[in-house]
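Here the complex is missing a single protein chain, while all its other protein chains stay put.
The chains carry the letters A and B, assigned in the order they are written, with residues numbered from 1 in each.
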Amino acid sequence: MSAIRFRVLPRPHEQAQRDIRQRQWNKALFVTLFLLPGMALLFLFVLMPIAQSVYYSLFNWNGFGPPTKFIAFDNYERLLNDKIFQGALWHSFILMALSLVVQLPMALGLALLVGRGSLRGKKFFRTMLFVPYVFSEVITAIIWRYVLSPNDGALLNAVLGAIIPNFQPIGWLADRNIVMFVLFAVLTWKYFGFYMILYMAGLQAIPADLEDAARVDGSTEAQVLRFITLPMLGSTIRLTVMLSVLGSFQQFVLAWVLTNEGGPVNSSQLMATYLYKFGITNLKLGYGSAVAVVFFSITFIFSLGYQRMVMSRDFGPRRS
Amino acid sequence: MLAQQQKPAATALKYGILIALCLVIMGPVATAILGSIRTNGEFMTRPFGLPTQGIQWENYTSILLARPFWNSMLNSVLLTGSITVLNVLLSSMLAFVFSRIEFRGRSLLFNILMIGMLFPLVVAILPIFIQVRQLGLVNSMFGVILPFVAFGLPGSVVILRNFFITVPVELEDAAYIDGCTTFGFFRHILMPMSRPSLLAVATLQVIAGWNEYFLPLLVFTDPQLWPLPLGLMQFQGQYGTDYARIMAYVTLLMIPAVLFYLFAEKYIVTGLTGGELKG
Partner (left out) sequence: MFKSSRLVMIVALVALLSLSIGAAVAQDKVEIDWWHIATQEDQAAYWQSLADAYMEANPNVAVNITILENAAFKQRLTTVMQAGDPPDLFQSWGGAVLWEYAANGLVRNIAPELEGDWRDSFAAQAALNLFGQEDETYGVPVSWGAVGMFYNKALFEQAGVEIPTTWAEFLTAVQTFKDAGITPIALGEGEKWPGHFWWVYLATQLGGEEAFLKAYSREGAFTDEPFVQAGEYLKELVDMEPFQEGFLGTTHPESEGVFGNGEAAMMLMGQWAPAAQAQYSEDGEGIGDDLGWFPFPAVEGGKGNPDDVFGGGDGFAVGANAPDEAVDFLKFLTNEESQRGSAFFLVPVVKNTADVFADDPVMQSILAARDAAPYFQMYYDQFLPPAVGSAVNDAVETIFAGVATPEEAAQAIEDSAAAELAQ
């Protein structure tokens, strides 16, 4: 650079500018090439279908031929007044709340138990606890239907029958008052391992000396957990909360197969099962699209708010 | 070290909890396995119990000796393999650009990408199907692979980007001084460094792809193309009478998933941690 000052000829300067331009052009080309395939897929199969749903939701449309009966916001009006939809929304919120207060703490506790420390056999337990996560939702639902069968020889009733005297077998999936909790239990069985793994990953990033130092200073285990471990797990916890909330809202296949389409009497109807049953199988595609849009809006507003307010330090665009 | 100075009672409690949980986890699995080696009658009268009439290997041989199962197995392997490779390839490219190159509109594009995380596939299944059809991909493996990858990308990008961000900028600068191109840095330095994260992403995709049911159901009208989860549903229709055989099929589906998991387990944890960079 310093040499340029003494040169009278403008050439090198131009050269440098051309270099910069060239490099910028290279960069633009590189960015484009790297983004294009992924973003194109996303556009074709995620964004366009969403946009189409918004459009369809303004029609009374059974899905045959192009939509023609424009009804503006009637679908939305019907939707918001529908008791079953309100129920589905409520059930999804119950699942979400239960996940946050039961599933996540449980996963965290187990991660603390087997994720590190000196417990013998922790690797074995760790493996075992994650196993259900690898099973498909269809398999999980089929197996659990037999575990929960009202038959007194089915696993759950048999175990309870052995423990409790005079126990009468229960139709676990047939009782409207408990079916949501049964569904939640099965979901927990399947998914808590995933969160446990995420917490374990987070725990491994915490330097052990920090906690040891605190212990040497006389902190109790509870204090170490409260003031060192948990705060340092912050970003992982924030991530799992978001995944758990989105996951609860997106439950579909397992609930659909396990509870026979959200039964009995819609008492385990969730957002996605509602959409499928009342939109797609009933041939009310316009209405179903309106459900999808509401569904999407809820998750969108939640994640936007959550990312802005809670997770900005973890995921905001930044350069290291 | 210090953790070892715990009271025996606390340790016993910990083992108690863990063993109880393992039993809860294994109970349903055992229901399937025990069901699969008993006769249908035994399974129907007592869904959970030990075989009383000898082990019914026939439940397995009748599946394993028939072609549809292996055909579905091959389809599942092909689908899962393609989904995984494509997802890892595309998501690492996206994550690289989103984590280490600054350009105008980056955060906007990134946020658009994140929309994909908010939407389960089933919600937009009809527009997706119409799209697949317009592209002429009905009864083509790509009709399943491409939408599935599209919906899987955002999650993978989040994991990979989290890792890529932690790579010190000095390393990148040093590479460029050594005459490395941006692509060279991506390919020869970042990718090898990120092996654990890439493997973690791949593992999660394998699990997801192996279990996908919905897209194949809609896209493949030809049963020759069906992967295992659909094969199971078909099998259930065909042998609806024979629950024991269905349990055998279920068990056969669980085995590869568990084997794969045992093999890939270590990558999941280290990969999500940010692996080798840890101090």
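Here are a few things to note about the model shown:
Quick note on the criterion: contacts are C-beta pairs under 8 Å (C-beta built on N, C-alpha and C of every residue); 3 or more make two chains touch, one makes a residue touch a chain.
Nothing here was measured: the structure is a model prediction, and the numbers come from that model.
Interface note for the absent chain: among A:G117, A:P169 or A:G234, the touching residue is A:P169. For the options A:L80, A:L210 or A:V265, the residue in contact with the chain missing from this view is A:V265. When the full complex is taken into account, the listed residue touching the unshown chain is A:P150, out of A:G117, A:P150 or A:G234.
For subunit A, the residues touching the chain absent from view are 37, 62-65, 149-150, 169-176, 179, 259-260, 263-266, 277-278, 280-285.
Residues of subunit B that touch the chain left out of the display are 40-41, 44-45, 89, 125-126, 129-130, 133, 135-138, 140, 142, 183, 187, 217-218, 221-223, 230, 233-234, 236-238, 240-241.
Everything below uses one rule, namely that only the chains that are shown with their structure count from here on.
Between the Cα centres of subunit A and subunit B there is a gap of 15 Å.
Considering their complex, residues 26-28, 30-31, 34-35, 37-39, 41-42, 44-50, 52-53, 56, 63, 110, 113-114, 117-119, 125-140, 142-144, 146-147, 149, 151, 153-155, 158-159, 189, 197-198, 200-202, 204-205, 207, 212, 215-216, 246, 250, 252-253, 272, 275-276, 280, 285, 288, 292, 295-296, 299-300, 303, 307, 315-320 of subunit A touch subunit B.
Against subunit A, in their complex, subunit B makes its touches with residues 1-4, 11, 14-15, 17-18, 21-22, 24-32, 35, 45-49, 90-91, 93-94, 96-103, 106-107, 109-110, 112-120, 122-128, 130-131, 135, 146-147, 149-151, 153-154, 157-158, 165-169, 182-183, 207, 210-211, 213-214, 229, 232-233, 236, 243, 246-247, 250, 253-254, 257-258, 260-262, 265, 268-274, 278-279.
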